[in-house]
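The other protein chains are all here in position, but one chain of the complex has been omitted.
So, subunit A:
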Amino acid sequence: MPKRTDIQKILVIGSGPIVIGQAAEFDYSGTQACQALREEGYTVVLANSNPATIMTDHTVADIVYMEPLTVEFLSKIIRKEQPDALLPTLGGQTGLNLAVALDNSGILKEFGVELLGTSLEAIQQAEDREQFRDLMHQLGEPVPESQIVTTVEQAVAFSEEIGFPLIVRPAYTLGGTGGGMCYDLEELKTITRNGLTLSPVTQCLIERNIAGFKEIEYEVMRDKNDQAIVVCNMENVDPVGIHTGDSIVVAPSQTLSDREYQLLRNASIKIIKALKIEGGCNVQLALDPHSFNYYIIEVNPRVSRSSALASKATGYPIAKMAAKIAVGLTLDEIKNPVTGTTYAYFEPALDYVVAKLPRFPFDKFVSGNRKLGTQMKATGEVMAIGRNIEEALLKGVRSLDNKANGLASLRLDQMTDDEMEHRLVKADDERLFILAEAFRRGNSVEQLHELTKIDRFFLWKIEALIEMETALQEQPWELKLLKEAKQKGFSDREIAHWWDTKEDKVYQFRMENQLAPVYKMVDTCAAEFESQTPYFYSTYEEENESIVSDKEKVIVLGSGPIRIGQGIEFDYATVHSVLAIREAGYEAIIINSNPETVSTDFSVSDKLYFEPLTLEDVMHVVNLENPLGVIVQFGGQTAINLAEGLERRGVKVLGTSLQAIDAAEDRNKFEKLLDELKVAKPEGASITKLEDAAETAAKIGYPVLVRPSYVIGGSNMEIVYNEAELHHYMEKRVHVRHDHPVLIDQYLTGIEVEVDAISDGETTIIPGIMEHIERAGVHSGDSIAVYPTQTITEECRQQCIEATMQIAKALGVKGLINIQFVIHKGKAYVLEVNPRASRTIPFLSKITHVTMANIATKAILGQKLADMGYVSGLLPEPEDVFVKVPVFSFEKLRSVDTLLGPEMKSTGEAIGHDRTLEKALYKGLLASGLSVPQEGAILLTVADKDKAEAMEIAKLFYALGFQLYATEGTSAAVEDAGLPVTTVGKVGSAEQNVISIIENGDVQFVVNTLTSGKQPRSDGFLIRREAVEHGLACLTSLDTAKAIASIIESMTFTAKPVVAGGVLS
């Protein structure tokens, strides 16, 4: 059936900022969908508030709005653009919820905007627990016994009826936010209370716990002719009970016989047909491992994280097909883009195994609650492809880039048996490594199956890997065994560990013996049809299918899994680099391991190698392709970290030289450089011996900033105010090594400024200077960045510009460079130089219309900026104001302190822009998910050192009509400042206290600053967590609080008496 001609303009809603549970996969699916719609000749209007995405790029949609994803702003867009239709199924839960809200508001009807893909009725049937259960009953599809509750009492009553264990699932929340498993009454009460708060409709489902069942997912597609197919099914290694986003998932299912496979396939197809979805749908099922009994767990009537994974796992582009189906095309008339000869109406046949591993943020949130349950905690994921499970698993493990050396993870050998058993029963983020350790300690498959309920099939595979470890130890340099180990996915590094040698030695030994992998194609059809897809994975077999062309080639390294500090921004840069390479006439090759991204869409590059980003795996591709060189500067720290090894093995690193990277990252070389250039920097030193720390710090003068060198997103960075704190810090980080020293710097207070520049070593252009709202000390990724600068003097700006150009030239930068400054007492000091793409590249590129990654790539490839018409210096700035607001996922991460500091905590970002700073900030905050109430009350509880400054904020809010609440100490200061204040008790005090007023909704904002040190269970911590869990803005930086006050001020009118107390004011 041909596509529809009665619609012309289609509004697509994106998913907004990256949060846990809704990450880059929606950039991938959104981008694909927009491109597919344009391919069919429709005009695409895109609304998304996330500036870091490819989706919001000028190349993807015809008209792009980066406004907050709220009914208010979407209505404005609809009024202005008057689209014929709205496609809501590609923007995750956010897009779906917004579509429902827009419909409720009546705007869709008013402007005759038709909903494509999934009807509102279907959305509600799938999302509303009660309607969903009714539908399943009608279809005769089993669902676990459950009850919908709106109060904690109802939950308790239900538990009395059917007993424990139970699962709480709040309605309409992202990634299962607020849900959880409960084994007793107390847990049930806590989780239900929290879930009810988080659910926008104050509704939770209390359900019988079917933990231990196999968790299986089906990705289904249906078109308007009621034709439906399954693109892929997937099996979670962990049984039901752990969120699928946090589970290791394999595709296709491994332990299902054809009967079980078809049983669940039939159910999934029946459901998508009943919902009449036109597009993609995800069905999650639980299958009893001891019978054919199964339950439907959940249905997502839209493109989901799993569909992105399924697309990459099979090569079948679900989102693209879903978009085409939404405009009326049918599966039997759309060509399969992979083969080019067959049709989209088929079910991909895999001849490999795919493993998806979650990437957790607990390397950053050391004190976070790492226990896994129904609430997703992973920030990203990696995918690996192999010809057997072991290979896929181990490739996945090394793709995580988490310091683990294969399954031989650090530290776990210290764990006691009791602790191990406990952690096997209550899964956490290190599950796979703990299982490996358990086998090493001689546990049997049966024992571990008993403890974990993980299917024996997977346990046997892990056990076999541990047996291989032992064999490797016993027979070093044994070629036959080495070959087996490589076939099972062991890395050189891990083998070197068991052979007690160096990675390079193992690599040499292999090369001497011609033991190298071949590349196989991902072709959707198990080689049944000839395909041209340039999508490959490595394996140790006979035939290599990756044909090397005679074109000149450039390899671009991606950034691996999304994690805090290394997000989707780097994918944006990677994709643009690839486009620039292709424009310049070279063959562009990508290596990356992240299934959620646009860069791993095989249609982006000339060739995609879906491989771990390790020296070994990259070298294999280099050896085959023999490129001009490798570009590392767009793949974040992950790619930069490979530069040294690549050079060591004789590979040319294109762009900024390794020496320059080292000069920027090595403390001593860096200081020497700045001294030579006479560029100011905070005083500091790098130490390699713990004993030197105190002396160095004393010499510099407290407060000082301490951190290890070579870090991502400021991990383990702290401001310490005295020697005791310094000792505390150093104790926690005993693994100071000579090649990775600890840096101690003077902590200068002041405004932080960030500059991104492009250089070819001669000409340096600066598309923008940004100023941070939060003073230096808050990680730049967690600060609100403003462009152009608003408060710093022209003189300071010039200092920054000068310093940037000098440093770029001195380092011989070819490509991008990011420099952070602090403006302290009218002078710019260099804080940090990153000779690579930074987090702000997409933000700046989009607002300045300078495609930075593209220009930088051309500079890397040897073109001169001068020849492109650029002159050194700052490019012209616009009149409007743009802000980049960080977005956190604190409500997903229990026990993580929300306090902002030098260590990055945000998972994503939103943009706000308008004529004035206040308006831009308002939109930015709104887009980031914070509401800015214009009246109400504010709770102040600040450290002594901040009291004076906090009083300004108190005055501002008081003037705006806010009531003031404060804890004792702060309250006294407020009274001294002559303002009326209500004193509230400390945490735990009986009367009205800080926690109770948050719980009761008495206050709208909380301003809380940290006394000092890191005491995770302090009162401050409880206050901050309480605020997060009740959806309140908790401002831990006084600068943010001031900014919010000025927003409210600009939007409201103050009531100010002309006469107060009989005196003219």
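Please note the rule applied: a contact is a pair of C-beta atoms (placed from the backbone, for glycine too) under 8 Å apart; a residue touches a chain by one contact, two chains touch by 3 or more; residues count from 1.
Note that in this section contacts and distances are computed from a predicted model.
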Record-based protein name (UniProt) of the chain missing from this complex, from "Hydrogenase", "Carbamoyl phosphate synthase small chain", "MoxR-like ATPase" or "ABC transporter substrate-binding protein": "Carbamoyl phosphate synthase small chain"
Residue among A:T151, A:N225 or A:N668 that touches the chain left out of view: A:N225
Of A:A526, A:A866 or A:A948, the one touching the omitted chain in the full complex: A:A526
Touching the absent chain when the full complex is considered, from A:R208, A:R387 or A:K947: A:R387
Option from A:D134, A:E161, A:D351 or A:E795 whose C-beta touches the chain left out: A:D351
Where the missing chain touches subunit A, by residue: 225-227, 229, 252-259, 261-262, 265-266, 269, 289-291, 331-332, 341-343, 345-353, 387-389, 455-457, 460, 520, 525-530, 541-543
